[in-house]
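For this view, one protein chain was removed and the others were kept in their places.
The block that comes next holds subunit A.
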């Protein structure tokens, strides 16, 4: 107190300035480690990808500036359009199922019944299992002499080329993606279901609403934001699908490359000793922009519905 009282008025602004500087700097100093990680693993790769998209860089050579050539090449690339078609189809087919099926599953297991924990764990198992292992198992099951075709043969139906036909292969990969996502999204819905006020259900029951009506009028509105979240998460995941298709369809992307998805195309083009890093970066940028548009679309649809 004495020291503060003895301070001259001239020295006060200097100290106040230092305090202001420290106040501004301190939070950033605390953030520095985190910012470093973001810069290293998010910002730098992103900026580097943007830059390389305008060059003819290869894996071992930095390349030179080629302007929009990679993007023009992309528009002329038959494989790009095939990959875009497959990725869009994936979103269209997978997202509605991943929004609805886990919800139904969550409704089945959210009540505290004897043995329900077993089912919750069982449904969650595919989520924790390695995608490689799961895809291999599905590959064996869907093989022309695998379990599924064995059953079909037993029933008198001919073998179905699940892994030999372009469309069946894509459908098989979609089914695998939905199956793997069931448990994950079910957990999200279970958390949300726990927060639906019981009083609303009770009031609706008193008013004579049956289970279906209560589901439509109470549960669904209460879970709307969760459903949007699941829709957004699953649409981004479906648009960027790689592992399931790659493992079932093989590195060429199915027969004649007809099951290639956008991320598979990026991987095939940009990796290896001869990788066309510049072109792969342009493809990555296209995937980024399309994903962003998809997210905006989902959020806009949600807002419209909320406003309506």
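Points to keep in mind about this one:
Convention: a contact is a pair of C-beta atoms (placed from the backbone, for glycine too) under 8 Å apart; a residue touches a chain by one contact, two chains touch by 3 or more; residues count from 1.
Convention: contacts and distances are computed from a predicted model.
Per the UniProt record, the absent chain's protein name among "Aspartyl/glutamyl-tRNA(Asn/Gln) amidotransferase subunit B", "Thiamine pyrophosphate-dependent enzyme", "Protein translocase subunit SecD" or "ABC transporter substrate-binding protein" is "ABC transporter substrate-binding protein". Shown as candidates are A:58, A:180 or A:214; the residue that touches the absent chain is A:58. Contact with the chain not shown here comes from a single listed residue; of A:48, A:121 or A:225, that residue is A:48. Of A:249, A:266 or A:298, it is A:249 that touches the chain left out of the display. Subunit A residues in contact with the hidden partner, per the touch definition given at the top, are 21, 24-25, 28, 31-32, 35-36, 39-40, 43-44, 47-48, 56, 58-61, 143-145, 159, 161, 163-164, 169, 249-257, 268-269, 271-276.
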